[in-house]
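The structure follows.
All protein chains of the complex are present and in place, except for one that has been dropped.
Chain IDs A, B and C follow the sequence of writing; residue 1 opens each chain.
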Amino acid sequence: MEYKQAFSNTCDFLSKINDPGKVASYIPELGSVDPNKFGVHLTTLNGENFSHGDFNEKFSIQSIAKVLSLVLAYELEGEKLWKRVGVEPSGTAFNSLVQLEHDKGIPRNPLINSGALVVCDILVDHLQNSKQTFIEYIRKIADNHSINYNEKVAQSEKEHGYRNAALINLMKAYGNIDGNCDEVLDFYFHLCSIEMTCSELSRTFMFLVNDGVDPFTEERVISTEKSKRINTLMQLCGFYDEAGEFSFKVGIPGKSGVGGGIIAVLPEHFSVAVWSPPLNEKGNSYKGMRFLEMFNQATDSSVF
Amino acid sequence: MEYKQAFSNTCDFLSKINDPGKVASYIPELGSVDPNKFGVHLTTLNGENFSHGDFNEKFSIQSIAKVLSLVLAYELEGEKLWKRVGVEPSGTAFNSLVQLEHDKGIPRNPLINSGALVVCDILVDHLQNSKQTFIEYIRKIADNHSINYNEKVAQSEKEHGYRNAALINLMKAYGNIDGNCDEVLDFYFHLCSIEMTCSELSRTFMFLVNDGVDPFTEERVISTEKSKRINTLMQLCGFYDEAGEFSFKVGIPGKSGVGGGIIAVLPEHFSVAVWSPPLNEKGNSYKGMRFLEMFNQATDSSVF
Amino acid sequence: MEYKQAFSNTCDFLSKINDPGKVASYIPELGSVDPNKFGVHLTTLNGENFSHGDFNEKFSIQSIAKVLSLVLAYELEGEKLWKRVGVEPSGTAFNSLVQLEHDKGIPRNPLINSGALVVCDILVDHLQNSKQTFIEYIRKIADNHSINYNEKVAQSEKEHGYRNAALINLMKAYGNIDGNCDEVLDFYFHLCSIEMTCSELSRTFMFLVNDGVDPFTEERVISTEKSKRINTLMQLCGFYDEAGEFSFKVGIPGKSGVGGGIIAVLPEHFSVAVWSPPLNEKGNSYKGMRFLEMFNQATDSSVF
Partner (left out) sequence: MEYKQAFSNTCDFLSKINDPGKVASYIPELGSVDPNKFGVHLTTLNGENFSHGDFNEKFSIQSIAKVLSLVLAYELEGEKLWKRVGVEPSGTAFNSLVQLEHDKGIPRNPLINSGALVVCDILVDHLQNSKQTFIEYIRKIADNHSINYNEKVAQSEKEHGYRNAALINLMKAYGNIDGNCDEVLDFYFHLCSIEMTCSELSRTFMFLVNDGVDPFTEERVISTEKSKRINTLMQLCGFYDEAGEFSFKVGIPGKSGVGGGIIAVLPEHFSVAVWSPPLNEKGNSYKGMRFLEMFNQATDSSVF
């Protein structure tokens, strides 16, 4: 089926279903979001755009931002990054300390919390005025100067961030954190607080559809090889311990956030952002997962 | 680079390197294999064939056969198969009981030992004269009537198969094995004893290059959707706890065996079988991994 | 308070309470036992006896027998026994494979299932006609020729013993089982099927009250040092993952069985056997635990 028809059919269908998911409530800023919000935006490599519902409303992209911090850290560190963080699926919940202890402070991959903290440690170390420099980097990739942190969310995350504090202190004990724990945590909580709309998010990730080059500005963000590797990591590790299930049903790389957003890319074809706050039992947007499953099946979109 | 040139370059290079790997020695039949054996065979969708070295010599395909038993069980059971075995990467070594106990007898995926045992239980249940029926099924897919079990290997596996006996008994305790443990183990040990040459192996897996249809006989082995899902599982789970590393560097679905064989497929392009007995620390063929990494990089072969 | 008064008070009190426990039902022979059975027998070092209720009725002593098999194996092997089994509390459920895998096939202690299987392997290796020889050994310690296995229970245990089969096969894989797995399991299931009355059980364990010497026949069963060590093991490991709770509240060495029996000894003072089939959540007799807690508090009985 054509993208246009499949997009429209899927959005229509999902607009009407009963959503069994639950909005994340560990911080009030997420808990108070309207559970009926539902936005989708798909951007194709040849410049077509399809959008639905609340696609133009900012939301907290949360862990989706971990892909962007990884992109910058990978550029800055190169392959020696992988001495400090693995490239294996975690097989356990996203914030588990068990595996981190078993692996002596080396996180399984950069898209789980512990791995993202190591990535933040690298960015804090490399960047002058790290938070400001990083958001400007995001704005450049996004080709959009309005993108910003939400300070209130960042502050609230910090106040409820004891498990992340446990993770970073454990890695510090193993010698895998160079910087000051509080400073790195502050950067991390800001990273998670970045807000985008579905259309901004879909636009931002277009470089991963196009082997590392922004197809509209034609600026290279990362090398072709690194772009493929980022996609590999999203395919294997983008959905915590539902990564296999997602790959199995959706068949393309993606990353979810606890705010209800999901980004997914089909290399050489499209990038799509979905936002619907209620989460399934694994912590991924219920409708977001359903959208991708249905749309990709209808359009035969799969990397396999 | 063209396949022909890349194939030739990579084989040449690897023929000369010093191999730090170690041949599996837990059974004498594997331990006595010549470590210098090195064969490669690549088959493209449009019928080209490239071969090197010992590509025409039979070897024990071991765990690679788990993909084929899965294909048949998936056909027989359909989606209810996934109630008894997961589709998530394991995150731990291939024969770990820890995760199996944590998951109450439901194996993480069908390509680790425990999952393959569940698949065998299903086949033993469905098939009359199960071992004979199964090898005939393989011969049909392979379009080759010479393919067979190696009874001596099967017997030797059984004599050293205490860990697999532990796995199946644990699953039986959790109610996830219907048949008689000894009978299922016997089927499993025969499955692991199947022998093929690189060219037979590469030929056999062509249906996964072509959305489930054998491109030469034009017979459908499985549905398009199931074919993609088998590829997904190989991508995520084909290399035990090196699955991420493999995906990261090689970027296409594959499956390794302890006999030193690896099969890998690039959907719509090619299937390639490599055989070199010395294994790296994770239990995958050292040269096999190197071949795929080099060849795929040279030819820009990746699903991402 | 005097033993007599405390014994009578405690039995009276417990006869009237509502028992929230549940009878073990994994085999029909245990599941069909009358949950209202309640027997107690206490034997003092100077020959006094106190008894209550169903103290003269045979029941399945189950894991309590593991102490007796340990006593014989310790005599036969001496201190080299501890190369094959540890002396540490397990910290996890009695039949966990996780710890056994972590510890590479060396069970934490001889009173959990895996450790008892190693002890059985030793006895099968040492004893001619092992089952017969062993029951005669028990009869001698018990000074009672009526003690026997219950063949029906042993058979039923075997039919439901997949987890124990998993444990022994895992240890065999690690090289910590010398004999044939099926033969050792058969011995183990017979061991667990031994039946005694409360008075027989209390009588049998008197040698552990008296530094290894039967106080009535004056025959030495084991050395003083070994007797103390057996008591230490019961104190630390006798109640699975409730060992600490038991020590904390009861303060003397003991061992429970899934049939609802508990034996406990206060060195130099008394041995007491309680039987009440309903088990608490940790798998120990609810009333048995309550009896020991109340009686020991009333009589200030504690090794500490």
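As a convention for this text, a contact is a pair of C-beta atoms (placed from the backbone, for glycine too) under 8 Å apart; a residue touches a chain by one contact, two chains touch by 3 or more.
Because the structure is a prediction, the values reported are computed rather than measured.
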{"item": "Chains shown that the absent chain touches, full complex", "value": "A, C"}
{"item": "Contact partner of the left-out chain, one of C:10, C:90, C:276 or C:299", "value": "C:90"}
{"item": "Option from A:45, A:135 or A:170 whose C-beta touches the chain left out", "value": "A:170"}
{"item": "Among A:12, A:101, A:281 or A:300, the residue in touch with the chain that has been omitted", "value": "A:101"}
{"item": "Residues of subunit A in contact with the chain not shown", "value": "96-98, 101-102, 162-163, 165-167, 169-170, 172-173, 181"}
{"item": "Positions on subunit C contacted by the hidden chain, ascending", "value": "86-92, 99, 108-109, 225, 228-229, 231-233, 235-237, 241-245, 247-248, 251, 253, 267, 297, 300, 302-304"}
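Throughout what follows, only the chains that are shown with their structure count from here on.
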{"item": "Arrangement of touching chains [line / ring / star / complete / other]", "value": "line"}
{"item": "Separation of subunit B from subunit C, taking each centre as the mean of its C-alpha atoms, in whole Å", "value": "47"}
{"item": "Euclidean distance of C-alpha centroids - subunit A vs subunit C, Å", "value": "55"}
{"item": "Approximate Å spacing (C-alpha centroids) for the pair subunit A, subunit B", "value": "32"}
{"item": "Residues of subunit B touching at least two other chains", "value": "none"}
